[in-house]
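One chain of protein is taken out of this complex; the other chains stay put.
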Amino acid sequence: MLIPDADGMILGCDYNPEQWDRAVWREDIALMRELGVGLVAINIFGWAEVNPAKGVWDFSGLDEIIGLLHDAGIRVNLGTATSSTPAWLTTLHPELLPVAIDGTRRFPGGRQAFCPSSPVYRRYALALVERIAERYGDHPAVALWHVSNEMGCHNALCYCDESAAAFRGWLRERYATIGRLNEAWGTAFWSQRYGAWDEVLPPRATLSTRNPAQVVDFHRFSSDTLLDHFRAEQEVIRRHSDRPVTTNLMNAAHIQNMDYWSWAGDLDLIANDHYLDDRLDDPTTELAFAADLTRGLAQGRPWMLMETSTGAVNWQPVNLAKAPGQLLRNALTHVARGADAICFFQWRASVRGSEKFHSALLPHAGTDSATWREAQELARALGALSEVTGTTVRAEVAIVFSWQSWWAANGDNLPSQNVRYLEQVHAAYRALRAAGVTVDVVAPGADLTGYRLVAVPALYSLTESQAAGLHRYVEQGGHAVVTFFSGLVDEEQAVVTGGYPGLLRDLLGVRMDEFTPLVPGDSVRLSSGRTGAVWSERGRATTATVVDTFAEGPAAGSPAITRNAYGDGTAWYVATELDQLDLDDLVREALDGAGVAPLAAGAAELDVTRRVGADGTSFLFAINHGDHEVELASTGVDLLSGERLESSVVVSAGGVRIIREDAAPVLVPAGDAGISREEAS
Amino acid sequence: MLIPDADGMILGCDYNPEQWDRAVWREDIALMRELGVGLVAINIFGWAEVNPAKGVWDFSGLDEIIGLLHDAGIRVNLGTATSSTPAWLTTLHPELLPVAIDGTRRFPGGRQAFCPSSPVYRRYALALVERIAERYGDHPAVALWHVSNEMGCHNALCYCDESAAAFRGWLRERYATIGRLNEAWGTAFWSQRYGAWDEVLPPRATLSTRNPAQVVDFHRFSSDTLLDHFRAEQEVIRRHSDRPVTTNLMNAAHIQNMDYWSWAGDLDLIANDHYLDDRLDDPTTELAFAADLTRGLAQGRPWMLMETSTGAVNWQPVNLAKAPGQLLRNALTHVARGADAICFFQWRASVRGSEKFHSALLPHAGTDSATWREAQELARALGALSEVTGTTVRAEVAIVFSWQSWWAANGDNLPSQNVRYLEQVHAAYRALRAAGVTVDVVAPGADLTGYRLVAVPALYSLTESQAAGLHRYVEQGGHAVVTFFSGLVDEEQAVVTGGYPGLLRDLLGVRMDEFTPLVPGDSVRLSSGRTGAVWSERGRATTATVVDTFAEGPAAGSPAITRNAYGDGTAWYVATELDQLDLDDLVREALDGAGVAPLAAGAAELDVTRRVGADGTSFLFAINHGDHEVELASTGVDLLSGERLESSVVVSAGGVRIIREDAAPVLVPAGDAGISREEAS
Partner (left out) sequence: MLIPDADGMILGCDYNPEQWDRAVWREDIALMRELGVGLVAINIFGWAEVNPAKGVWDFSGLDEIIGLLHDAGIRVNLGTATSSTPAWLTTLHPELLPVAIDGTRRFPGGRQAFCPSSPVYRRYALALVERIAERYGDHPAVALWHVSNEMGCHNALCYCDESAAAFRGWLRERYATIGRLNEAWGTAFWSQRYGAWDEVLPPRATLSTRNPAQVVDFHRFSSDTLLDHFRAEQEVIRRHSDRPVTTNLMNAAHIQNMDYWSWAGDLDLIANDHYLDDRLDDPTTELAFAADLTRGLAQGRPWMLMETSTGAVNWQPVNLAKAPGQLLRNALTHVARGADAICFFQWRASVRGSEKFHSALLPHAGTDSATWREAQELARALGALSEVTGTTVRAEVAIVFSWQSWWAANGDNLPSQNVRYLEQVHAAYRALRAAGVTVDVVAPGADLTGYRLVAVPALYSLTESQAAGLHRYVEQGGHAVVTFFSGLVDEEQAVVTGGYPGLLRDLLGVRMDEFTPLVPGDSVRLSSGRTGAVWSERGRATTATVVDTFAEGPAAGSPAITRNAYGDGTAWYVATELDQLDLDDLVREALDGAGVAPLAAGAAELDVTRRVGADGTSFLFAINHGDHEVELASTGVDLLSGERLESSVVVSAGGVRIIREDAAPVLVPAGDAGISREEAS
């Protein structure tokens, strides 16, 4: 069970009762019951409400709403309310306001207007948590604790003097001596050597470019500082409550400051906030990737979608609505990838404040609206999926994802500013998804045993031991597909010399001399006719077989794609940003070589995954994001329609099928039997 | 009369004698007389000249130039010189320097380097005004007082601590209690509740997005603060002088921080600065709109064009010259819309300073120049228009324009950042202008009695009483054309719920559920074949007739254009940004329905307006902005050429005709008799 006593799939939401009067509360709770809402997050932004002035506490509103929810049989996800400081506190202690990279303060008027390293903030925040935990720690309605909110969404990187002091403390712990710090940061360069700890500063704005190791360490410190704050709140709560404690992560294309691999172990359950990002070329790929990443953080266990939207958000340049049916498809994409709870921000659309044009379960127009009807449809679907709860997703393929490489690879003074880490990860993931395989997202250094193939896109920075792990995995029979910009620097951002990519040179059986990136708009033809862009490099294969060669451009004649037999396994290397279709083909070839069969293939827009119970019961999720119906081989019962399927199922355009399978079947995608195979797991 | 004893149309200019030596003064005054300059604005930037150090006063130069002008029979528009502080003052009181949104100071070296809320600035400024008003208050040369200059052009929004204190005072006056402030600003959102007034700050830079109600109130405060400063100077002047007091407004596409509707009542005459903005797609439409808006501020009375340019300005990325004849056409476009004075910045082109490449009546090249010859042509034209002075423009159509909606609609966190308020206003205005009708620009909440049709483009934010006024207007037989993004929020920026557009739902007879904005570059076809972009929305007509429907896109099937019979009138709603030609057609249809006939039609580039005297004498202005001559039915005398016209007049390409009409005639545009009609007024 995701949370204690939870029964079946959870439909939940954020609720901000402080924005409404009592009459609305009663209407809201009645409508929540009508819709089937089972979990409500409250007190997320309640600090000023329960603690309206220094030393003044007022829990009457919170008491009342918790009571009302409890009476209605709705469980509470109780916020600690520490993410947005009240005005009295920043008035009293302006020194806790965050400072930007240029040394200017940032002010209240939004949210998260505090420095995560501020001891004053910490003191007041924990006092608040103490009060709340004490009061509601064993309240029967409370099912879950929600520490702060979207930690680090805005304020992850603070450059103030308090942050500087905390950064120094963190560095001292990491490096012990100033000599080791100097070595790690390469301060022999540009006369940056430190003589004493108190000379060290955050990587504030410089006239020239900043020390890259300092920048990455500041990212690590900032992530750790927020995690440390989480732990501090959690510790307070633990003293008063036995309910699980979590916070809402943000696996998203525009959030990169927290290394959640280091966070995941501390959370009692993994919860993610996910909003479709229509600024991306392919938001649906990002959605699936984020869900798989969240499952990875949960180590395969069921997880919670803590926030998503019924429709448009309010923070993109153009906030697109969802197409009819998309609410259901998006939500069930999360369920298909392991979510056991789907919660929305928020219950009732605000009428004031920055988020008033953010969609909600109950829109401005009220229940006589398409949004409400789609929410009802989702509620029915979740109701039909009770038996799926607790089942898990199994994958034969993994993709390595690293926040630390993201930080390091998107810095200044790299060979090209156009190698964007997340784009490279998404491209590899997209190819795997197009091949119809299920993908686990794993940390660098994760145990790869059991995976048939591992994709390693643009893994710029990794430790020697992580590199050794990759070598070992392949040596023992694994298959790896590594793309350019991987293995160039170690965790101190030091280049590994002797031929690129230094850390993975042996594994890949190549030795590259020189990078020859391409300017935007340029592309190069490979000998096979494939096309590359963004990147090329000069060098040669040592032990690898050259699969394809740059036929033109600055690296003409050098290998562009290689395949290396290493131990019992195979390591592919792709030295350019292949055209997506070419990458799709190459990945399909590598999957073939690794003996990985697709769950379904031949219909790129059909998303097929499977959840399997401890007892072996399996549920096939087929979500059709396309405009055409697709036929899929399957025998079992469609949980949504109740329909019995004898050998195949038609997934209508935009439709979803969730089939309790009679047995793990042979999957034959309609019209493309040629590439169908027995499922291997 | 616009100013006391003014006789006929005024040709005027700014003059900065402090930049020149005495020999030049004499040459300048002789040339002014030669050209026919009747009004000269001086002492606009004279603070450092008359008050070169603390407590030191030197009026000798000012005495002399006023004397010289007076001797030459030229009237003086006397500046109070407070818009640009002298270096000694900001050295003595650096705390009066303005502060940007990120808390950094802005420095002297340009102009307007002061905080409008600074009490120190106010004290020194009023002492200066006192001296000047005392000395010249009853000088016979002084015809007009010119307070400060282009107030708020650069420094309208100051975020310093003085501004914070003043903002709190303003809020206290508006809201009385901190509770009302909390309610109005929706501070229940994101824990922003204030416990005491001293916790409130200007909307300084935040890490996340700022409170939208706070932002709009800060705009109101900032506009009111500048107005308050105007009043303070005016009050000083009044004690010493009976001449009219004004300041030069800036109705322009790039200036938005002053809500001139609230200013207009305090000005003894309305004066506008207008420079053609070649950064716009259609600068001529903006020119006409700004002139009509200025007349609106003047409540229909004659007004003054206080500044314009003979040619290029110096502050656009590329400062275009005017085409031959354009100086005359642009200037008379203002006269045609009610201006009785055309003044230029400036008399003689500077040779030093930021504005040295700004054109002038007397250019760097001297009188042997095309600019001088075009200035002479304009002077002759104004001389021929004496009898037009004092006449007014009458319109059957109004367009509602709101600075407050501009502020609110161009904030963050809106459904789309691509709904740009002024563009929507210009699009509607352009359609009315293309239809050949004369348009009044009115404030939201203005008395609409007497207008046959009112356009309401993107009027995002309005009060309940303003909304009620629109309902009443239509109920009593008026016609309204409302475009999307209107009526969404009230004056506290709170969404009006129950179906969009909340405040105008009944009027329009529609109920929209959800916004479905379009990304840039996308467009949607309507059922009729019309095209929309930027915006669409989902919903249904309640009482309205659906005129057109979204045939594709995210709102496919929802109404795109509706027409609602409401009381005795008709309210149109346009739920997308129509292609301009489609909007032109629709507006023409709405005008037909409202019984509004064009002054002239069929020649989009022919600008036709009429000024009418108290005695009924009418003057038809026909300005041909196009490349082809146009024939127009008219009988009377062309004041510019003296030509007698018996039934029609040819307006040459680029030409201007101003005809004292024998009687309000039937207007038949050449070659397009089919759509001509009797003029209705």
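Letters A and B mark the chains in the order given here, with residues in each chain numbered from 1 onward.
Heads up, the rule we're going with is that contacts are C-beta pairs under 8 Å (C-beta built on N, C-alpha and C of every residue); 3 or more make two chains touch, one makes a residue touch a chain.
Please read these numbers as outputs of a predicted model, since none were measured by experiment.
**Student:** Of the residues A:Val56, A:Ala127, A:Ala176 or A:Val495, I need the one that contacts the missing chain.
**Tutor:** Per the contact definition at the top, the residue touching the missing chain is A:Val495.
**Student:** Would you indicate which residue among B:Ser354, B:Ser386 or B:Ser652 is in contact with the undisplayed chain?
**Tutor:** Answering carefully, the residue with contact to the hidden chain is B:Ser354.
**Student:** For the full complex, which residue in B:Ser262, B:Thr285, B:Asn314 or B:Ser527 touches the chain that was left out?
**Tutor:** B:Asn314
**Student:** Among A:Phe45, A:Trp88, A:Phe114 or A:Trp185, which one is in touch with the chain left out?
**Tutor:** Touching the chain that is not displayed is residue A:Trp185.
**Student:** For chain B, which residues touch the unseen chain?
**Tutor:** 16, 18-19, 45-49, 52-53, 81, 84-88, 91, 98, 100, 104-113, 153-155, 278, 311-312, 314-315, 317-321, 323, 349-357, 359, 363-366, 368-371
**Student:** Provide the residue numbers of chain A that touch the chain removed from this figure.
**Tutor:** Residues touching the hidden chain, for chain A, are 102-104, 185-196, 198-201, 203-214, 412-418, 492-500, 502, 511-520, 538-539, 554.
The definition used in the following text is that only the chains that are shown with their structure count from here on.
**Student:** What's the distance between the Cα centroids of chain A and chain B, rounded to whole Å?
**Tutor:** The answer is 49 Å.
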